[in-house]
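All remarks here apply to the structure that follows.
With one protein chain removed, the remaining protein chains of the complex are shown where they sit.
This part shows chain A:
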């Protein structure tokens, strides 16, 4: 028996008596980050980083029993030593390190290895066994570098502004939207969908700097904002909410935009290749840096990625979880919980 075992409720730590990102109600849940497939309702008690906590409270309710921990702080839970380390996915997101009698396991949660200018950058953690996501675990997924991405988005926005058109960018409400906000030309004006602005307010209240944004409400007079950038949830594009802006240039920001077919299915004018998950090179680099011999892969292209890791000399297995990867869910149109 290892430090962790895989159950139909979530990843279970026998020595510590807790689950990590469980999907059925349990007594004690350690939560990597606030996305709805990782932080779910119904747990008796939660533990998350202090930075992730406000969004989790916003989403699951102020009355949940939520304890917090700082990055790098070691806490003894039962017979296990537990610490949370930056995963670079969204603000406050963590990999969880569990040490039991000298054996170290790390659960990655969702992660990306390139700094996004907003979240604490990913920190490699040495371990014996690593449970890694692999949402984009195929070599066709390679992300556009952040500076090139900024050039592309600013260029698109500037061209639309010059033509008197609104630029509407669909991006996941928690994480991706704020990363884009922190990246784009701060000249403004930038309008936001309510679901995006709710997260903005929570993050600003905890001291995370974001450029000025204007919440779109039923009273917003869209004529006042020709040439503006509107950041909306992906599911809002093409709805009456979006149509009030008239003829817009529409775009999606997602790792799936690397595929021409998906880009065409989403039928936007542009697709920007940007993800808060690791790309192929990122996954491989992260796994290498843990020094782990055993790797368990979850959600994504698990069977291909496991086989690849095995070829690279790892003892690799697949763990069935109910985590969908926010981008997989996003693209499938599964709505955010909040």
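Simple rule for what comes next: a residue touches a chain if its C-beta (ideal position, glycine included) is under 8 Å from a C-beta of that chain, and two chains touch if they have at least 3 such contacts; residues count from 1.
To be clear about the criterion, contacts and distances are computed from a predicted model.
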item	value
Among "DNA ligase (ATP)", "Roadblock/LAMTOR2 domain-containing protein", "Glutamate/aspartate import permease protein GltK" or "tRNA 2-thiouridine synthesizing protein E", the UniProt name of the subunit that does not appear here	"DNA ligase (ATP)"
Of A:68, A:146 or A:304, the one touching the omitted chain in the full complex	A:304
Touch with the omitted chain, as defined above, among A:42, A:139, A:186 or A:246	A:139
Contact with the hidden chain (one of A:150, A:270 or A:294)	A:270
Touching residues on chain A - with respect to the absent chain	138-142, 256, 258-265, 267-271, 301, 303-304, 307-308, 311, 322, 324, 328-329, 331-334
